[in-house]
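In what follows, a structure is listed as structure tokens, so that the remarks can point back to it.
Every protein chain but one is kept in place in this view of the complex.
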Amino acid sequence: MDLTAAHSGYVFAAYGLTFVVLGFTIWLHVRRARRTAARLAGLEARQAPRRRTTTTREDA
Amino acid sequence: MRIEKYANPARFLSLQKSVQPWLTGSAVVLIVVGLYLGLVVAPPDYQQGETVRIMFIHVPAAWTAMMTYTFMAACSIVAIVMRHPLADMAAKAAAPFGAVFAFLALATGSLWGKPMWGTWWVWDARLTSTFVLFLLYLGYIAVWQAIEEPSRAAAIARIVAIVGFINVPIIKFSVDWWHSLHQGESVFRMGGPTIYPTILWPLLVMGLGYTVMFAALEFSALRTEVLARRIRQMEIAEAQGS
Partner (left out) sequence: MSVLAALIRRDLLLALRQGTGAGTALGFFLTVMVLLPLGIGPDQALLQRIAPGALWIALLLSVLLSSDRIFQADYEDGSLELMTMGPAALEIVVTMKGLAHWLTTGLPLAIAAPLLGFLLNLDPALIGPLVVAMGLGSVALSLLASLGAAVTVGIRRGGLLVALLILPLYVPVVIFGVAASSGIGGLDIATPSLLILAAIALVALVTVPFAAAAALRAYMH
């Protein structure tokens, strides 16, 4: 019973699906990681100048 | 305990920064080697032909799906006992990956089952409980989405993770308890593995590769969770301050 030829399609499908799904998952994760880091950097930049003004007021 | 030291989010971030490249690197290496062993070196099976190669991505996905939920349950217990917010965040970060692995286990299993047994699906013990595991992942993720307040969401999520964990040993032992279509345990047996080395090695390498891949993704996702929490705290402080 020759299974090899007829069924290698399933092997391609399985590996292909795994590759696509894992790749998509990793891509989504990396995208969210980058966006979060960027948003945090933006927030810190916004809040840093305010901190500096409060200290100068305290000095005076 | 050394791990407790890294329960502090700031310390975890510095640990993550140094460890991440190694995790990602070794995951890539392991998977490349595993793919080579599985697709090039391993010969076609006497009975199954080329389709036996699906085992190298099906079994690791199933192992990792179960391991991830175990990890989530363990984190939840740690969260209850030691009250480290990082433990809740670790469980939350792991869930989507666990769901993906469970889905892949089901999908690749289906693609393997069709040529081998002639059927896409059958409601036997192991397949049913793996599908149930997938639903548990979705339920866990839904808890975090449905409840706005993070500490309340964490409290509910912990319960879901711990109570749901009972499903994992059921999957593991189900093939021994019920005679069914799915094959019995071949690797984690008392007498040692019963598979041929040419099939065993790609399987073990891919299994380890998937595990390290999860670890790499988990560390990175946990970092994102920590940063997201910091953003939320800063936004709240901003709203209160001004």
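Letters are used for the chains, namely A and B, taken in the order the chains are written, and counting of residues starts over at 1 for each.
Operating definition for what follows: a contact is a pair of C-beta atoms (placed from the backbone, for glycine too) under 8 Å apart; a residue touches a chain by one contact, two chains touch by 3 or more.
This structure is a prediction, so every number in the text was calculated from the model and none was measured.
Shown chains touched by the undisplayed chain in the intact complex: B.
Only one residue in the set B:L138, B:L200 or B:A215 touches the chain that does not appear here, and it is B:L138. Contact with the chain that does not appear here is found for just one residue of B:A27, B:A65, B:A87 or B:V160, B:V160. The omitted chain makes contact with chain B at the following residues, 128-129, 132-133, 135-136, 138-139, 142-143, 146-147, 152, 155-156, 158-160, 162-164, 166-167, 170.
The criterion applied here is as follows: only the chains that are shown with their structure count from here on.
Separation between the centroids of chain A and chain B, computed from CA atoms only, is 18 Å.
Every residue of chain B that touches chain A in the complex is listed here, in rising order: 39, 44, 47-51, 53-54, 57-58, 61, 96-97, 100, 103-104, 107-108, 111-112, 114-115, 217, 220-221, 223-224, 227-228, 230-231, 234-235, 238.
Touching chain B in their complex are the following residues of chain A: 2-4, 6-8, 10-11, 13-15, 17-18, 21-22, 25-26, 29-30, 32-33, 36-37, 39-40, 43-44, 46-47.
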